[in-house]
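The block underneath contains the structure these notes are about, expressed in C-alpha cells.
Only one protein chain is missing; all other protein chains are in place.
Showing subunit A:
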Amino acid sequence: MDSIILQILNGLDKGSAYALIALGLTLIFGTLGVVNFAHGALFMIGAFCSVTLQRILNLSYETIDATQTDFLGNPLKVKTPYLESWFGPEMGSSIIEWSVPLAILFAIPVMIGIGFIMERGLIKHFYKRPHADQILVTFGLAIVLQEIVKYYFGANPIQTPAPEALSGIAQLTSTIVYPVWRIVYFCFSLLIIGAVFAFLQFTTFGMVVRAGMADRETVGLLGIDIDRKFTIMFGIAAAVAGLAGVMYGPINAPNYHMGMDFLVLSFVVVVVGGMGSLPGAVLAGFLLGILESFASMEQVITLIPGINQIIIYLVAIVILLTRPRGLMGRKGVME
C-alpha cells in the first residue's frame, strides 16, 4: 500500500511538469492553431531565469580580510555579495537562498516578453502556412534558443538549490517520506493550472479568448481584436512553461537541452489528452506521469522488462490508433 502511494506521489511531480508544459502547448494550439516545437525551449529558458537571478543576487565585491590568511600566508580575499552589505548579512543571505522562489517574480515578465516577441516576430507569419512548416520553423527556433543559452551558460548543468526550509524531507505518514520541494512543486503546478483556468473561466478577457477558440471569425466580426488577445495568450502560455521550468530547477539541475527532453514527452501528453483540450492536457499530464512511475516499480519491471522506458509512447500509440481525438478532445478538432 505504501509503495503504491509513493508511486502516485512520484508520478505527481513529474506529471505536474508534463501537465504545465502540455497546458501551455494546448493554449497556443487552441488559440493560435500553431504547433509550437519551441515550447520545450521556453521551459528551459524559464529554468535559466532562475539561474540568472541566482547569479545577479550573488554579484559581490572583493575585500581583503587581513585577519584571515590562505595556505600561502597571503591575506585572504573575501567575497561579499552586495545584498549582504545592503540588507545586512542575515537578510542578504536569506534573499540569496530564496532565489528560486524569487525567480518566479523575475521569470513572469521575462517569459511574457519572450512570448510576445516570438509571436509577433515569427509565429504570426506562419498562421496560414501548413502545420509542417510551423513545426519546422519552431524546431529551428528551439535550436537557436538552446544554442544561445548554451553560449552564455555553458553546456554543464547548473545547480539551483531550493531554499533550506523547503529542501528537507517530509514525514507524510509513519512510513512514507517524501522530499518537500516535490510537494511544493506539485502544489505550485496546481496553483498555476487553477489560475489559468480561473482566468479563462471567470474574466471577461478569458471569455473572449474562449469565444475566439470556438469561432475566431465570428469574434472578429463582433469588432474584437482577437489577434491581440491571442498574442497575450501566447505570452501567458510562455510564462506557464517558464514557471514550470523555474520551479523544476531544484529537482533537476538546468542544462541547455532539458527542454528538448521534455518537449517530446509533452507532445505525446498533448496528443493523448486531445489537441486543443485544456482539461485533457492536464489530465493526461498527471495520468502519464503516474503511469510512468508505476511502470518503473520493481515488480512491474521484473514482469515486463523495459516497460518504464516505453510506457508513455506505448499509451500514446494505442490512444492515437483507437481514439484519435485523444481522451478529452472535441469532435472534429484535428482528427
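Quick note on the criterion: contacts are C-beta pairs under 8 Å (C-beta built on N, C-alpha and C of every residue); 3 or more make two chains touch, one makes a residue touch a chain; residues count from 1.
Here is the rule we go by: contacts and distances are computed from a predicted model.
Colleague: Which one, "Amino acid/amide ABC transporter membrane protein 2, HAAT family", "ATP-binding cassette domain-containing protein", "Aspartyl/glutamyl-tRNA(Asn/Gln) amidotransferase subunit B" or "TAT-variant-translocated molybdopterin oxidoreductase", is the UniProt name for the chain you do not see?
Modeller: "Amino acid/amide ABC transporter membrane protein 2, HAAT family"
Colleague: Write down which of A:Ile112, A:Leu141, A:Ile193 or A:Val219 is the residue touching the left-out chain.
Modeller: A:Leu141
Colleague: Can you say which of A:Val35, A:Leu53 or A:Leu166 touches the chain missing from this structure?
Modeller: Touching the chain that is not displayed is residue A:Val35.
Colleague: Kindly note down the residues of subunit A that lie in touch with the hidden chain.
Modeller: Subunit A touches the chain not shown through residues 35, 122, 125, 131-133, 135-137, 139-141, 143-144, 146-148, 151, 260, 264, 267-268, 271, 275, 305-306, 309-310, 313-314, 316-317, 320-321, 324, 334.
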